[in-house]
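Reading through the structure tokens given below for one structure.
With one protein chain withheld, the remaining protein chains of the complex are depicted in position.
By written order: A and B. Residues from 1 in each chain.
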Amino acid sequence: MAGVTVFAVLFLHAESQEEVMGLTLGAAAALLLLARFGWNALAAVSFAGHSRTGQAAVLIGVLIIAAVFYDQHFPLLMLASVLLYIVVCLGLNLQFGYAGVLNFAGAAFFGVGCYTAAVLTSHTSLPHLAVVLIGGLMAAGIGSLLILPVLRTHGHYAALVTIAFSILFRVFLEVNDTLGGPQGMKVQGMEILGWKLNDSLAFGEIEISFYANYVVLALVMAAVAFMLVRRLERSWIGLNLDAVRLDETACAAFGIDVARWKITAFTLGNFLTGLAGSVYAMMTGFVAPNSFTFGDSLILVSIVILGGLGNPWGLSVAAAIVLMLPEKLQFIQEYRLLLYAALVILILLFRPGGLMPRQVRSYLPGWKP
Amino acid sequence: MTLGLLSQYVFNSLMLGMIYAMVAVGFTLFFGVLDIIKFSHGDVLMVGAFTGLATYLGLEALGVDSALVQLLVMTLVATLSMALLGALIAKYLVLPLRLAPPLNTLLLTLMLGTVLREAVRLFYPQGSNPKPFPRLLPADSISFGSFTLRADSVILLLAGLAAIVAVHLLINRTKLGLAIRAVAQDAETARIMGINFEFIVLLTFAIGSGMAALGGLMNGLYYNEINFGIGLLLGVIGFSAAVVGGLGNIYGAILGGFLFSALQSVGAVTLPALFPGTSTAYKDVFAFAVVIIFMVWRPTGLIAEKKSERV
Partner (left out) sequence: MSTLLTCDSLSMRFGGLVALNQLSLAVSAGEILGLIGPNGSGKTTFFNVITGIYQASEGRVDYLGHDLARMRAQDIYRAGVTRTFQRSRLCLPLSIFDNLMIGNHRRLNHSLWFNLVRRSAFRAQFEEQYAQALALVRTFSQSLAERLFEAAGSVNMIDRRRIEICRALISQPTLLLLDEPSAGMTHEETRELMDDILIVREHMPGLAIIIIEHEMNVIERITERCIVLNYGQKICEGPYAQVAADRQVQEAYLGTE
């Protein structure tokens, strides 16, 4: 864990392209070496076993990274974005990693959260915590408009529903003048109980970037979402979701209410996505339709698949890689979509379980028969 | 609205419907033989259009300037190369995933579409800008009041019709078509009866992708402009059309194609009339919203999908 933290610090710190490239290759080599000795399996087991310590180590790691870059905007913005994307991908993971409900409109639901924040902060004086909550509820609510066609249809037909929605949403934003059209909208910075997140903190000489506030907030959100999803997976509900994904006929024969669990997963997933979206909008101060394209939805899907469907740890790592690599390796930036798409194809062909395949469910951390 | 304007809308809608139908037929053919959705289909169309354009530029450079020759060579090169691409995709990307969950194939082809799209954007010279597409068809036109009938549009419409009829005849009147239908009906039995399953699948993908290339050329000739992004929207529309018609059914796909274009036209005409101030750009929002609602009413399309699950 300490190693990973140091690496992340170095990575975010690296300025020149060569440094970044070197670090990336180094990490890849280290991972291959680990895999060669079967250490990653060991790490997976130890994650499962010493869940508490592992989680605490990750939290501390993130805080250390934030502390190292306390006065720089960009790395902190990056860090907070990764954390918020993790929340989104946890939501998507609930939907198609567990319940098997395809959602190719992840970016659209994220956009619902963003635009809710934009509209509510500029036209009302609602407390911002309530705005975030409403952002989540709006995404869940709009999702529930889609749930009927999603439930009535299967497989490919259901995929069409979310794809159609994803495109519809983007076009809607572009032509809708009250939402700013293609130019988008400005969003106010966040304020929780008098704590203005957009003000830099200063302790005497030391001035801390205001993004540090958002890192803390995003970290709390990611941690809570992570815990929620983990608990869900390690429960009868997680089992129901898996069963719904794997065999609907068997579900019916054993009393599992397919519709109920699909709705639960879809709504909860969209709620998380909407929450993250509204915080993200307040952090960046600006929303525009261009950030919510079908391509962005596909990137979200790639993250979940790359990490390993159903594995929250895997998707967290994948989110960090997918978001940070193109930012740091400028020459990748232009090619990132091509690169990820090709990578996902390779994964699907040769390692369908993703980089960190999901393990068999253990209901209680550390429990042994 | 004048009669002339109305006819203009109807004709326009027929033209779009034809292109959509050609894409939808591909989706439905692939679904028929393999029960999969090949989402890269729209992007194959786009690559086909670009191949046609590149061929045209090549011919220009060689000094061939007869529009007819250019058109024929473009069509031939684009159709054949996309047929080959389609077969390669089937062999190396789709067939290996036959036993995996259908979701994986859908994802893989979605990503493949992204790869094709991005590849054209990044590697075709100035691929991120819209490209002018040559006008190779006679541009004569006859006017009936405010309605102008252009010869090139009529030719395109007829060409599209011919392509669809040709595929229809191939499927229903030839031995190969019989084999395709047999595989669609029951791949296992077809194999036992001595049909070369893999060959039939590759052939079907080649036919569908060739159709897509034709659709791409038609699209280019009609709008006189192409860009790397046309495939995505055309793909989603073609998929919607195939789904609305009922996956696996060719007539359903054709019907779905024309229905979708009709929906767009209705949206473009009625929305601004009903809600003054709304832009016609809402037509796609309207069309997709109707498709989503339609799915509630008819979850497996107008002409229902074959049902094969055994308990």
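Worth a mention:
Here is the rule we go by: contacts are C-beta pairs under 8 Å (C-beta built on N, C-alpha and C of every residue); 3 or more make two chains touch, one makes a residue touch a chain.
Only a predicted model underlies this, so the values are computations on that prediction, with no experimental measurement involved.
Taking the complete complex into account, A:Arg361 is the one of A:His73, A:Lys186 or A:Arg361 that touches the chain left out. The residue from A:Leu59, A:Ile208, A:Leu228 or A:Leu349 that touches the chain not shown here is A:Leu228.
One chain of the complex is left out; on chain A, the residues touching it are 228, 231-232, 235-237, 239-240, 242-243, 246-247, 249-257, 264, 360-364, 369.
Throughout what follows, only the chains that are shown with their structure count from here on.
Mean C-alpha positions place chain A and chain B at a centre distance of 34 Å. By the touch criterion stated above, chain B contacts chain A in their complex at residues 31, 37, 93, 96-97, 100, 102-104, 106-108, 110-112, 114-115, 118-119, 122, 232-233, 236, 239-240, 243, 247, 279, 281-282, 284-285, 288-289, 291-293, 295-296, 299-301, 309, 311. By the touch rule above, chain A contacts chain B in their complex via residues 96, 100, 102, 104, 146, 148-149, 152-157, 159-161, 163-165, 167-168, 171-172, 174-175, 249, 294-295, 298, 301-302, 305, 334-335, 337-338, 340-342, 344-345, 348-349, 352.
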